[in-house]
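Missing here: one protein chain of the complex. Every other protein chain is in place.
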Amino acid sequence: MTTLAGIPVRVVHRLAARDRRTGQAQRASEVLAQIGGLLDGLLECGEGGVIDLRAIEPGLDHDGLACLEVALGIGEVHATVSATGETVVRETGFPAVWHITHRDSSGSLRTILIDVSWCPEILHSQRADAEAGQRRLRAKLVSEQAARCSDGLP
Amino acid sequence: MYLTPGAASTLGERLLQHGISRRSFLKFCSILASSMALPAAIAPRMALALSNARPCVIYMSFQECTGCLESLLNSHGVAIENLILDAISLDYQETLQAAAGHQSEQWRDEVIAANYGKYILIVDGSIPQDGNSGYFVSAAESGLARLNKTAAGAAFIVAVGTCASFGGIAHAYPNPTGAVGVRDIVKDRPIINVSGCPPIAEVITGVLAYYLTFQKLPTLDSLGRPTVYYGKTVHDDCYREESYEDGPRAKSFDDSFARNGNCLFNLGCKGPVTHNACSTLRWNQGTSFPIQSGHGCIGCSEPDFWDAGGLYVRGPEADAEHDD
Partner (left out) sequence: MTQTIVIDPVTRIEGHLRIEAETVVNADGSVGVQRASSSSTMVRGIEIIMKGRDPRDAWAFAQRICGVCTVVHGVTSARAVENALGIAIPPNAEMIRNLMMGAQYIHDHVMHFYHLHSFDWVDAASALSAQPLLTSQLQTSISPENPNNSPEYFQSVRDRLYNFANAGQLGIFGKGYWGHPAYRLPAEANLILIAHYFEALAWARKIVKLHAVFGGKDPHPNVIVGGMPCAISSGKAGGVGEIRSGTAVNAASLALVAEVIADMKSFTERIYLPDMVLLARLYNDSVTLQKATDWTGIGEGVGNYLCYGDFPMNGINDLSGLMIPRGIILNRDLSQVYPLDVENPEDIQEFVAHSWYDYSSVSKTSGLHPYAGETKLNYTGPAPGYAKLPTDQSYSWIKSPRWRGKAMEVGPLAHILMMYASGQPNARLLVKVAYEVIGWAPDPTLAKLQSTMGRNVARAMETYLIALEMNTWLARLNANIAAGDLSVFNNAKWNPATWPSHARGFGYSEAPRGALGHWVVIDAGKISNYQCVVASQWNAGPRDAAGVEGPYEAALRGHLIADGDRPLEILRTIHSFDPCIGCAVHVARPDGRSSGWVNDA
């Protein structure tokens, strides 16, 4: 028997609040399924993926995002990256499923990503930064050495 | 100190010199990809391409009011969206540069020669079509001649603002100086129209970053505007959309409905027919946008919006079905 609830309707006008929330919970489920697919890919072929939660269509609103976060849960790792504004990286309750929030230096939220990988790229040290750091460290060692010499120390 | 301009150093090198870590840059690319609706996984590739880019930018001004440059500058600073601006060398820009007169002309010509075929030309202001009219002369050259000369060696051109894109206010009826946009004069270089009076700064930034990453123009609409920013109307994502549909709309500025944040369509808002990112990106790092501050959209990213009938005259209604 077909019920009204079973008819696929694309709603153009705003829904009543309750219906909207129901729709969002459904959408969050769909995204969760998508995440599951990426996790399968990571484990089977080594290839996960990234979902931009602010760019998906149809979108997730405030309620939908909350639904998804509850479903994903909280894991063992929580990291804060201070790089031109704060970025929070946390592993969800599902290992290798990471939740990343990028804010800019005025604190405004810029994007929310779900990164399915062994470790998000942003946590890795970057080669160019390490090379620049190497130059700084060498310069520091040289100047400390020079200071010791001028102090008459070995 | 008279150094000769050479080929520009890489963006990555410059960022490190500015104290911007590669990690920050990676973050910037994630955010940029998100704002341009590119696949999120593209960020590392973008970071690599951008860090090897050698952006050299020549910025030419014609019948401008300088609002477009102010918009760009108003976003300057060590913030995530400004990494491109920090690292791009504005090698010629009359409002900012130290040199004047013949030194500034010489400097620009040397920069162009050293980067011929590779530099980005940014243009603001409209240009009088008749080079002998005297309506725009600088360094004793007509605007027309200056545009053609600087466009010839550009990799591509960004027409910033509605004046450079479509003629803007000088072009409005009766167009006393015969002003037109860049695309009416330059026919043999790729042109991206970043329209708006002025455009949102991050739109300009995003366009530059896209080109530097992919070495091609983003998808453009029929008016040459990047669809990622101009594909939707201001109405599409307007937070007042509910009262547009269901009422009550504001009947007067500052009435109780206006104070409640209800739709301004009856007060002349042109949001339904104006393509821009004002409702989503919003203005001045997300502080507000015209409708949020109580005035309807005036349509400033559309050609000939000044002649669209009047700021407070009702504009066309939104379609039930939009082009997606």
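Order as written gives the chain letters A and B; numbering starts at 1 within each chain.
We take it that a contact is a pair of C-beta atoms (placed from the backbone, for glycine too) under 8 Å apart; a residue touches a chain by one contact, two chains touch by 3 or more.
Just so we're clear, the structure is a prediction, and the values are computed from it rather than from any experiment.
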As a test of the contact rule: which chains in view would the missing one touch? B
Please identify which residue in B:52, B:215 or B:288 touches the non-displayed chain. B:288
Extract the touching residues of subunit B with respect to the undisplayed chain. 1-3, 5-9, 13-14, 17-19, 61-71, 73-79, 89-91, 93-104, 106-107, 111, 126, 131-143, 145, 168-170, 172-177, 179, 197-198, 239, 252-256, 258-261, 278, 282-295, 298, 306, 310-312
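Here is the rule we use: only the chains that are shown with their structure count from here on.
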Measuring centre to centre with CA averages, how many angstrom lie between subunit A and subunit B? 30
Could you list, by residue number, the parts of subunit B that touch subunit A in their complex? 12, 16, 20-24, 26-28, 30-31, 33-35, 37, 39-41, 43-44, 51, 77-81, 83, 241-242, 245-246, 285-286, 320
What part of subunit A is in contact with subunit B in the complex they form? 12-14, 49-52, 54-55, 81, 83-85, 87, 100, 102, 104-106, 108, 110-111, 113, 121-122, 125-129, 132
